[in-house]
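Can you keep this structure in mind? I'll have questions shortly.
Only one protein chain is missing; all other protein chains are in place.
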Amino acid sequence: MATKPDSIYRAFDRKASAIVEFTLRQYRTKTSTWVVLGVGFTALALIFLIYIDVMSSEFESIDNDGDSTDYDLDGYPKGQELRLGTDPWDIDSHPGLFDPPIEPDPISMYINEDGFDWDITSELGSQTTGIDNDGDCLDSNKTDSQKDTNNNGVPCDIIVDFFRSSDGRIYSNIHADSGVDEDPDEDAYSREAIHMAFVLSIGKLGFVLLLGIFLPLFMATGLIRDEMSSGTMHFMLAKPIARSEVFLYRTLGYLGIVWPYVIVLGILGALISGFAGSGDAFFRFADLGVWLAIIFATMMATLVYGMLFNALGVLWKYGIILAIPFAAWELGMALLSMGAPDAMLLRFSVIGWAMMIVDAAAMIVWPNLDLFIVMGNWGGGGGGSGWNGQSLEGSGPLNFFSSKPGLGLSAFTAMIVATLVMLFQAAILWFIGGAIFKGKEIQ
Amino acid sequence: MTIPETTSSITAPVAPVAPVAPIIPQPVEYAAETPVTGKVRLEAAWGSTEGDEDFTTTTSSAPKPEGQVFKPQYQQWNGELNPRWMRNWAILRHHLLGIFKKGHRPWGMPIRLYLLVVFIASLSDVGLTLVSALIGDSGLHSIWGVSRDNLYGHVLGFFPRNMLYYPVVAALLVGGVISEDRQHGTSALYFSRPITRFDYVAMKFLSVALIQGLIILISLSLYYFAEIATMGRGWAWIIDTLPMFLATVFSAILLIFTYTSIGLSLSSVSKGKFFPGIALLSIILGTKILAFIVSNLFDREILYLISPYDCLAHVGQAIIGTQPTYDQYSWTWSLASLVAMNALALYVLTTRVSSMEVTRE
Partner (left out) sequence: MIPDFDQQGKAQTKQWVPEVTAPAILLENVSKSYGRIFALSNITLALNGGVTGVLGMNGAGKSTLFNLLMGKLKPSQGSIKLFGTDPWKNPAPYARVGFVPEHEKMYDWMTGHGFVSTFARLNGLTRDEASVEANRVLEFVGLTDVAYKKIGQYSKGMRQRAKIAHALVNDPELIILDEPLQGCDPLARTTIMNLIRELGRMGRTVLVSSHILQEIERITEQIVILHQGQLLALGNLHSIRERLDQIPHRISIQAENPKELAKDVIDIDEVYGVSFPDGKNISIQTHNLGAIHSQLPRIIVDNNHKVSTIDNPDDDLASILGYLTSGGRM
């Protein structure tokens, strides 16, 4: 008998590579793998197609301040009559009676003629901004008090006030002098807003939540349990290898399928949203930061959920039943993280941390996201004499899907903290799963 | 070790023979399943007698050197087979009675409890109608009484029903219906008998559909009749409302059919007890949520066409006559999508069942 000492704590790489390769090949032979991956791809592809369709359609331009309408039916739009000093309500008073007579301006000149050109950031406190492009505020016929309806001493400006309320959230207040930035360009704004909302919603709900939960649910729950039920676990365990090792290596094998899949889908999303996105640029490079964070957050989520569902499968033969209420809980937490990102409860979920990574990236890549949302919600404010002072399309969804990463940390710190927490969660679940597996008797 | 012959039993009566040479006891090859007992040695010496006491004919025969070859003569069974409907009824009965009786298909206790809970919960509008009649509150009755919206809501609307009741009931029922037979090989019990594969799958389909039907349609009928009974409705009212009642019944049947076909096709694909149910729920709820998000975000309702629930709801709205909530496209698109979904599901189901092997796959 040889007396060479043997230990199970050796050749980790060989054992790991053996089990990981075996797991990958086993996944390839199972129909359920292809079905799950295919369904995920199809669902996301459908959404990307709809996104492309939306991005290539026009948004209706609305004349928010109503100065393109000819009220007195004299053939001249109200904005032109105001500018040239005739009475827009009197049919007999119009610039056609000038010497020489002035032709009526095209109506399109008075739609979306005074939009957002704000150069401030979303910092706490009061800031002034806004330029009156169409001159209907700076009009010399107006008195000083008419030019400064927000009473801050500066004529024709907009006061933007970001303040923090008692619950810690940031709110905004906008006071605009009438006639300033009252007719924004809906198409430009909405496109940008919907694009950002799409990226955030698909990233958070589609990738992190749906992919992050459904992939492990169908692929990780049976990693150990299926082997135990079918009796093939004997082959793996009758070797000098610890049970926690087997648990870990099987999970690594599962990640070997899921992570590349997530990366490919994420790159696809980045390419599609980059090329079909809003704006004049040929490709939106900046968005890649957000997509990278989405891919990374999904990878972390699939890691943690994979360990968890694997452990649930080991714990109980019908562990998949336990996974369902958990998935429902995480869905609730995901919605909570979008509604109230500072809630303490989120710290106890997995998805709260994954969402934090995406939110932090959004903060870095789009630093003025909050300001943008505020602009859209204000939507021209019904300033001037317009009647369409409603929020612009896209600002609502964008508001819903974006949130500040909680904890009040800076973006980079939030990302690092969240990643570390998730790695820690994964490690704890590995230990727990391995320990449960160690105590299981296998018939 | 040679392969010995057992001493033969009585083949034909022979005349008493002269004393033969001493019998050499032949070692008997023990078959794999017979335990090691001395009885075998006994039989080796004496042969397996059928209680015949005339040992002159049995004990003296030496092991025969020749063998015999038998020509298999297959004779068809000319007996009376029960009519086909009786066999099918037996399968159906086995599945249906298993809900509340022992000795039939064992649906798990959680499933039975949930069915009961859902049945009682879907009687909520019946209860409220009765209450409103008892206390004579016309306000309450105008909210909960029979109307197009409420009939529609009974089957396809009211938040809990469309997410938590009927889809979950369908998911629980289809869980192991075919997949357990695949896993344990018990389909052999069906296919080794004169039961065609079509009957097998049709009866299973019918049983799951009937159970759902009992819950949905009985509660719907109770609702309708409660209204007639408690509010003292006359024939005029019945004639007026019968079309929408029947339309609701039709939508309910459509819903049951769709959920059952999708669920059974999933059950025929899987081997586990839970995967079909979970997959059915994911399809119904997942597509609905996805389409809902897209429609809110992009104002595009086209994705509702992949959601079975929304297609059913749209068709239901059209035929019952309630306010349509899907206004970007006509209800015929939803109907077409439903037909396509059902066709796909039934195709998968029939292919899988007809290729199902009568063993553990």
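Couple of notes before you dig in:
When the chains are written out, they are named A and B in that same order, and each has its own residue count from 1.
Simple rule for what comes next: contacts are C-beta pairs under 8 Å (C-beta built on N, C-alpha and C of every residue); 3 or more make two chains touch, one makes a residue touch a chain.
Just so we're clear, the structure is a prediction, and the values are computed from it rather than from any experiment.
Listed residues A:I52, A:L237, A:L322 or A:L335: the one in touch with the omitted chain is A:L237.
Contact with the chain not shown here comes from a single listed residue; of A:S17, A:S61 or A:N133, that residue is A:S17. One chain of the complex is left out; on chain A, the residues touching it are 1-3, 5-11, 14-15, 17-19, 21-22, 25-26, 29, 230-232, 234-243, 441-443.
The definition used in the following text is that only the chains that are shown with their structure count from here on.
Centroids built from CA atoms put chain B at 44 Å from chain A.
Residues of chain A touching chain B in their complex: 31-32, 43, 46-47, 50-51, 53-54, 194, 197-198, 201, 205, 210, 214, 217-218, 318, 320-321, 324, 397. Of all residues in chain B, those touching chain A in their complex are 269-270, 273-275, 278, 282, 286, 290, 293-294, 296-300, 302-303, 306.
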